[in-house]
Structures are given as C-alpha cells and as structure tokens.
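Here's a slice of the assembly, chains where they normally sit.
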Amino acid sequence: MKLGRVIGTVWSTRKDENLVGMKFLIVRDLNLDYSEKNSFTVAVDSVGAGVGEIVLYASGSSARQTVLTKNRPVDAVIMAIVDKLDVSVKQALESEE
Amino acid sequence: MKLGRVIGTVWSTRKDENLVGMKFLIVRDLNLDYSEKNSFTVAVDSVGAGVGEIVLYASGSSARQTVLTKNRPVDAVIMAIVDKLDVSVKQALESEE
Amino acid sequence: MKLGRVIGTVWSTRKDENLVGMKFLIVRDLNLDYSEKNSFTVAVDSVGAGVGEIVLYASGSSARQTVLTKNRPVDAVIMAIVDKLDVSVKQALESEE
C-alpha cells in the first residue's frame, strides 16, 4: 500500500455505469515525514476519508476487494485512515525521494 | 486511476479477434493543473470520450471490469469524463512533476 | 496499452511447458512521433507481427486474455498492429520523454 494525503475530489457525471455513486478522491503521495511527493493518484474511498487526512491506498486488482469496489473498473482504493506512523528514529531522520 | 487528456486515436485493422470494433484512444497524462506530463497510454473508451476531453482511466485487470472490455486483452480503459477537479488551494499552487 | 516497434526475437529452448511453441518478440517502446524510448519489453505475439512493425501491447493479466496466451506465464502480448496514429497537431509538435 502507499501512503498519501487526500487533497481534493474529482467530479464526473459521465462515467461507466458501474461507477455511479462513487466518490473519487485525489491522493497526493507522501514520504514518511508527511512531506509531499510529486505523484498523485485518483482513488475511490471505502472508509469515509476527508480532505486533509492521511491514508493508505491499495492499487491494482487489490483495489477491488472491498464491498464498494467489487467488480468495478477502479484501480485504487483508500482502505485505511492513518492514525500515526511508528518509524525507527534512524529512518525518520534520513532524507527521502 | 490516472488523470489524462484524450489527444488522438490509434488505427488498427490487424488486431486480436477479441478487439474487433474497439476504439483505441491516446491519452496524455496530466498534472492537477491540467499541464501535460511526458507520458501517455493507449486506452479503450467505455464512456464516449472525444479528443480534447479530460478523463480518468483505470489500468491493469481493473480495465476489464466494464461491459465493453470484459475478458478482452486491454490493460487501460477510460471510465469517466472529468467535469472538474476540486483541489485544496495549497496543493493547487505547488509545482508538480 | 503501450506503443512499440518490434525489433527482434528471443530464442529459448528451455522454457516452461506452457510456453512451448510461443514466439517471444522484443518490443522497443516508442513516443508518439515513433522515436524510440530507452525501454523495451519481451512480448508474445498474438497477431503475426513482424520485425519493424509498429504495434500495441498489453501488460499484466490482460496479456493472458487471448486464445494463445490464456493461463500461460506471460505478462505482455502484442494485440494489435498499428496502421497509423491520429494525434491532434498541438500534441504532435511537443517534445516527449
């Protein structure tokens, strides 16, 4: 899974019939110190995540293993909201990509 | 899912028998401010997207979860046309990759 | 799907029993102006593509959705030979990665 922050929403009225009612969130990828990477993904939300929250998202076929996304054409799903990261000190001080 | 703009079409007469009648669109990947990335993909269209439109596309096995693409050898499908992005201001002002 | 040019063949006599009789082609990834990228992949051919031809190939589980590749340990398949690309002018003039 990847670590990200929800930073917005994608609005779409014309979409595949299997996607009606789904909410698409924009998730910015994060480093372990919560600084932002340049990359982002658009993910369906299965846990009620709001803008600003730190989340984990799963990609690929694994994104279809929630009740909400089963058999739907989605390749990313937010499956957990992060309370905190417990990283050993040595790692936390090192720079990231 | 990834954000992209439809910029063209791929024409092909010799293709796998499971692909007859499918339309292959060229999708340029976009940043959140709609500027273009260098990368692109070729995706099947399940929502009637036209050249110039901003879309979301799903990759991998998820691309086969539409009525049109089920059991077909395609690894990318346009599953939504984007009306607009709602991005929190702080994010929108930051530079992207 | 990705755009590529067939540039060669991989010869192999010792291979998984499910792969006997399959032809492995070397496909160089291409930009939209047909210039070559540095990356390449080895793909099974389901459409009779020859060296020099421009093709589309599908990756991952989608590569197993042809009669030839079903249930085989292959992760890339050439599923279409490209006649031509129709790219809007603005895009065609821009540089690519």
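In this document, chain identifiers A, B and C correspond to the written order of the chains, with residue numbering beginning at 1 in each.
Going forward, contacts are C-beta pairs under 8 Å (C-beta built on N, C-alpha and C of every residue); 3 or more make two chains touch, one makes a residue touch a chain.
Predicted model, so just to flag it, every value in this text is computed and none were measured.
This homomeric assembly is drawn with 3 chains in place; in total, the structure file defines 5 copies of the chain.
Convention: only the chains that are shown with their structure count from here on.
In terms of which chains touch, the assembly is arranged as an unbranched chain of neighbours. In terms of Cα centroid distance from the overall Cα mean, chain B ranks first.
Work out the mean CA point of chain A and of chain C, and you get 31 Å between them. Residues of chain A found to touch two or more other chains are 61. Contacts from chain B toward chain A in the complex involve residues 1-3, 32, 46-48, 56, 58-67, 69, 77, 79-88, 91, 94-97.
Against chain C, the residues of chain B that register as touching in their complex are 7-19, 24, 26, 28, 36, 38-43, 51-52, 60-61, 63-64, 71-76.
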